[in-house]
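A single protein chain has been omitted from the complex, and every remaining protein chain is retained in its original position.
Chain nomenclature is as follows: A and B, assigned in order of appearance, with residue numbering initiated at 1 for each chain independently.
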Amino acid sequence: MNAPADYLLHLADNAVVLGQRNAEWCGHGPILEEDIAMGNVSLDYIGQARLLYQLAATRLGGDATEDKLAYFRDDTQFRNYTLLELPHNGPLVGYAKADRDYATTIVRNFLYGALMVLVWDALEKSSDSDLAAIAAKSLKEARYHLHHAADWVVRFGDGTEESHQRVQAALDHLFPYTEEFWTPSAVEDAAVASGAGVDVRTLRAAWDAIVNDTLGQGTLVRPQGRGYVPEGKHGRHSEHLGYLLGEMQGLARAHPGATW
Amino acid sequence: MYTQAMDIPDESGKKLASVSNAPSEQEAAFEARIEADGRIEPQDWMPEAYRKTLVRQISQHAHSEIVGMLPEGNWISRAPSLKRKAILIAKVQDEGGHGLYLYSAAETLGTSREQMLEGLHSGKAKYSSIFNYPTLNWADVGVIGWLVDGAAIMNQIPLCRCSYGPYSRAMIRVCKEESFHQRQGYEALLVMMQGSEAQKAMVQDAVNRLWWKCLAMFGPPDADSPHSAQGMRWGIKRISNDELRQKFVDATVPQAKVLGVTLPDPDLKWNEARGHYDYGQIDWAEFWNTVEGNGPCNKERLATRVKAHNDGQWVRDAAQAYARKQQERAMKEAA
Partner (left out) sequence: MTTPALKEWPLWEVFVRSKQGLEHKHCGSLHAADAAQALHMARDVYTRRQEGVSIWVVPSASITASNPDDKGELFDPAADKIYRHPTFYEIPEEVGHM
């Protein structure tokens, strides 16, 4: 059975928003080699988003296209995790500006990467064969993303005093946002019921194991939850998504109907 | 991407002529190999002036690739379709790769990347002046691919036969990747030129702003190009600035016609007698002013590179510290 289109959009929005964020480093990386590596991560995410939007567009029919879905939906229609839209710095209001912090970038890629390795692995067996094919391709990419991010988490944690302090601060800031992973939305429930989706609650133990192992290697402390569950995947976002989409969608929306 | 800066002397380049005091036998062997169109490899003896000129040329080229990431990077977040966004990320990333290949080639001459970056960050080393102009609309991305990378390819293909082995090998790798850059740019413009009036106007605006800068990219006229003659003799430079510029104009005019854009030069016309297109006067005063640091974006470009490097220091330190700890642990275990 096919996955509900909204479920595909949830997966696609995750990928496009994180791809957009990671690509902000292009040309500004801490060293040339890493700049190039992060470019590959961004490209993988944009690639995943395209496949998922294309599939969603086919399922939705009408005049839906990959770019209509990415560029002409408003922030309340976006179904990505709140974690993924946050800027590359500590907690600040939407219009505040701060330097990008690589520890924040890496910790987010790690927390999300650890989830997606498990999600794609499960979705390889999806009853939706098109989604299963995307999962098979994405799983390889996700493994590399997780490897890349986990490697840096350990290096930062067990590196210098400054890097340890930065990566711990990034963890403290971002970890609470992962609560959203574990509370299924109605769309996710529907996807599970159809046999096309994965019940995220079944992934939690494996995710905990990955996270605890890496944090242990990096001599880092796992932050306590604070009872707050973000609701990005329900379309209720942080102050940051509006800015991200304003930038991403502005040119396309100034020329509706144009081909690029 | 590429640099015209080949010909632009910097601090280290000014006193080159007097540096060489080599034993004549080695020098003769070197000259003979150059004469025979042979290749020089890192451990071979070479005149100090040859080494310094190469380091300057290759590092300027590398800096151009790295600074060149910024003007196009300016549009990654706003690319109007996901396909174009992916293409642009891949392209800007490739430029980083090209810079890396080139820094690696220069490192074989005994200059570390750190030293080269210090040269760039202190403003001593130059990079292509084309990157000191802003990218003001989305079509700039396409025009940079078509014209700037087109000019780059003109310049780079002869360098695949450069006398210095590591440089020529780096250039072969760069050239393989570069043709994607030019084609994606031209294709993006073709699509825009088949679109709305607003899209067409963007393309023409970008061409108007960048055309003359691209012609200047090939460097000063041969008559005013002091380093050229020596570079040609050494096989570091293969074709003169003016010759390459002419080749570029001749190749570009028909492409512009297919595209349907006007090249902003009233003097541009076919000269039957020469078998080439004639073109108007390049504004060299403006060019030199930009090279000297006074273009619209020089300060922004450089400050952005310096900031990225400084902000990344703790990341590089962390990796190094971790590697050291791991090594010490391994040694303790072995002991």
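Just so we're on the same page, a residue touches a chain if its C-beta (ideal position, glycine included) is under 8 Å from a C-beta of that chain, and two chains touch if they have at least 3 such contacts.
Keep in mind it's a predicted model, so treat the numbers as computed, not measured.
Across the whole complex, the hidden chain's contacts among the shown chains comprise A, B. The hidden chain makes contact, of the residues B:97, B:119, B:220 or B:235, with B:97.
When you scan B:159, B:308 or B:321 for touch with the missing chain, the hit is B:321. Of the residues in chain A, those that touch the hidden partner chain are 31-34, 36-37, 39-40, 147-148, 151, 155.
Mapped onto chain B, the interface with the missing chain covers residues 41, 43-45, 90, 93-94, 97, 100-101, 104, 107, 112-114, 170, 173, 177, 316-317, 319-323, 326-327.
What we mean here is this: only the chains that are shown with their structure count from here on.
Here the spacing of chain A and chain B, counted between their Cα centres, is 35 Å. Taken in their complex, chain B has these residues touching chain A: 66, 69-70, 73, 76-86, 89-90, 92-93, 96-97, 99-100, 103, 138, 188, 191-192, 194-196, 198-199, 304, 307-308, 311-319, 321-322, 325. Listed in rising order, the residues of chain A touching chain B in the complex are 16, 20, 23-24, 26-36, 39-40, 42-43, 46-47, 49-50, 53, 66-67, 70-71, 99-100, 102, 154-156, 158-160, 162-163, 166, 247-248, 250-252, 255, 257-260.
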